[in-house]
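With one protein chain withheld, the remaining protein chains of the complex are depicted in position.
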Amino acid sequence: MAITSTPLSIEKMDNAPLIITKHSAAFWRVTLDNPPINLMGPDMIAGLQRLMDIVETDKALKVIVFDSAHKDYFVSHFDVLRGAEVPMVSGKLGVQQWVDVSNRLHNAGVISIASIRGRVRGIGSEFILACDMRFASKEQAIFGHLEVGMGLLPGGGAAEYLPLLSGYARALEIAVSADDYDADTAAVYGWINRAFPDKQLDAFVNNLATRISGFELPALQATKTILLQRAGGRPDPFEIQESTNKFFELYQRPEAQALLAKLMEKGFQTDSDTEYRLGHHLGLLAGE
Amino acid sequence: MAITSTPLSIEKMDNAPLIITKHSAAFWRVTLDNPPINLMGPDMIAGLQRLMDIVETDKALKVIVFDSAHKDYFVSHFDVLRGAEVPMVSGKLGVQQWVDVSNRLHNAGVISIASIRGRVRGIGSEFILACDMRFASKEQAIFGHLEVGMGLLPGGGAAEYLPLLSGYARALEIAVSADDYDADTAAVYGWINRAFPDKQLDAFVNNLATRISGFELPALQATKTILLQRAGGRPDPFEIQESTNKFFELYQRPEAQALLAKLMEKGFQTDSDTEYRLGHHLGLLAGE
Partner (left out) sequence: MAITSTPLSIEKMDNAPLIITKHSAAFWRVTLDNPPINLMGPDMIAGLQRLMDIVETDKALKVIVFDSAHKDYFVSHFDVLRGAEVPMVSGKLGVQQWVDVSNRLHNAGVISIASIRGRVRGIGSEFILACDMRFASKEQAIFGHLEVGMGLLPGGGAAEYLPLLSGYARALEIAVSADDYDADTAAVYGWINRAFPDKQLDAFVNNLATRISGFELPALQATKTILLQRAGGRPDPFEIQESTNKFFELYQRPEAQALLAKLMEKGFQTDSDTEYRLGHHLGLLAGE
């Protein structure tokens, strides 16, 4: 990762698949580590919410880099089998726990950077979209919102974050194609800031984060604050909540349950070709 | 076109230069066929309005692909000589007939895709902008808003749709340059979703449309609905009407009529070098 000095600490968060590496008091790395496919389930969401509690009160932290311990999966997607375990009323706003995490990460005083290798689908994409910036490996990163292929809709923030970056037309294409996109296309569409050759990604992200960590906190915070103000409060967390409710409404239909059952038979939510090439397999399912 | 199975039906619409090919109950193709240069005139606009009546009530349709029967012209531009034949009050909103078509296409439950070869100028661009997505041939597609070069302004939706995709600066450049743009530049500017090598375009579009047609209608419609809501009602059809009124106001000036007369002498609205290289010829006219 080209960070030459020894980290201050490396700790696994209690009861959460998150590893926190403190490169300095100002620069932390948070590594998602939920093998085998980095599903975003209740433990990861609860862990991220506790991380936000820490981040919001820490006085020295300036920048967090989020990455993955698994090169093929940044975040595969939401753990749909354990969806009911995620609290629907949480945090100060009284929204679903993931919506609370997304909103707090977006509005935090700290600068957040997603450094992406592997598959980033559904809530994984919504996680990186809640970060301030996103950089990805041209060879290793794959992006998708595949919810429509499962009878659902992108419901945890994509409908709110993505059109602001990509415009309506490309956001709709991403959503209704329910297919996988490479990093170069994601960069052209504004889904991510930039794609780099894999061997350059770490050096770029670490240099950027180190650089930011050396700048003055009042300047960083005033800059993020004014840019958030100019965005006029968008995305609105209550709109994200509305989309999330719509997601669960569609999920409970027998038609969506039937699609899910077919996918489970094919190895969905396990380390399988179905997860590896999910866009491809949803196309086959649609043609059945 | 790489659709292997035989269509269910291929029919020319009565009194309109539109051919409707039903690949399946869920996937229709509508081919613009107004030789020799695919002018958008009163018959095509009225036909598209009747198409919207059908589309809005059909229960099985999920996706429409719009293409052209003429490789050099997707839609050349508005038939200015027959502009007065297009009703100025039409549809439920009581707006000009084209504005009604544009608004209904944008807000329809069905997903619309423009598959573009040839010239797409003026109202042709406004037609593809009213579609949900746009894909074009790198070699064959040419884009332009040339109204300013004729003493007019882009008045049928471009001022409303284009800045949302390209930003103000590029929309203004496109409009005041009154020049032709290639598909690669159009893609960089967000005017279209993506440009493909000509030989890949049909396979991409047909695969995407077939894929969408296999997904569940409630998922597709909920996704489009939420993305439209997040766009906050933009573009506003009454703003498009206002721009359309401004277009006709400028058109009626003697200066615009004089420019039009010069263009007509040079073969405007006919299969001529003037239409083929209209951006070039408007530059010459400006220098006269």
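Lettered A and B in written order, each chain numbered from 1.
Quick note on the criterion: a residue touches a chain if its C-beta (ideal position, glycine included) is under 8 Å from a C-beta of that chain, and two chains touch if they have at least 3 such contacts.
Since this is a predicted model, take the numbers as computed values, not measurements.
Asks: Quick one: which of A:25, A:227, A:258 or A:284 touches the chain that's been left out?
Replies: A:227
Asks: Please pick, from B:54, B:169, B:203 or B:261, the residue that touches the omitted chain in the full complex.
Replies: B:169
Asks: Touch as defined at the start, partner being the missing chain; which of A:12, A:71 or A:211 qualifies?
Replies: A:211
Asks: Among A:19, A:69, A:88 or A:164, which residue is in touch with the absent chain?
Replies: Final answer for the missing-chain contact: A:164.
Asks: With the missing chain put back, one of A:18, A:111 or A:250 would touch it. Which one?
Replies: Among A:18, A:111 or A:250, only A:111 touches the chain that is not shown.
Asks: Could you list which residues of chain B touch the chain missing from the display?
Replies: Contacting residues on chain B, toward the hidden partner: 147-154, 159-160, 163, 167-173, 175-179, 185, 188, 239, 243, 246, 250, 253, 255-256, 259, 283, 285-287.
Asks: Could I get the residues of chain A that touch the absent chain, sorted low to high?
Replies: Residues 111, 132-134, 164-165, 187-188, 190, 193-194, 208, 210-216, 218-220, 222-224, 226-228, 230-231 of chain A touch the chain absent from view.
Just so we're on the same page, only the chains that are shown with their structure count from here on.
Asks: To bring chain A onto chain B by a C-alpha fit, how many degrees must it turn, rounded to the nearest 5?
Replies: Best-fit rotation on C-alpha atoms: 120 degrees.
Asks: Express in whole angstrom the distance between the two chain centres, defined as the mean CA positions of chain A and chain B.
Replies: 36
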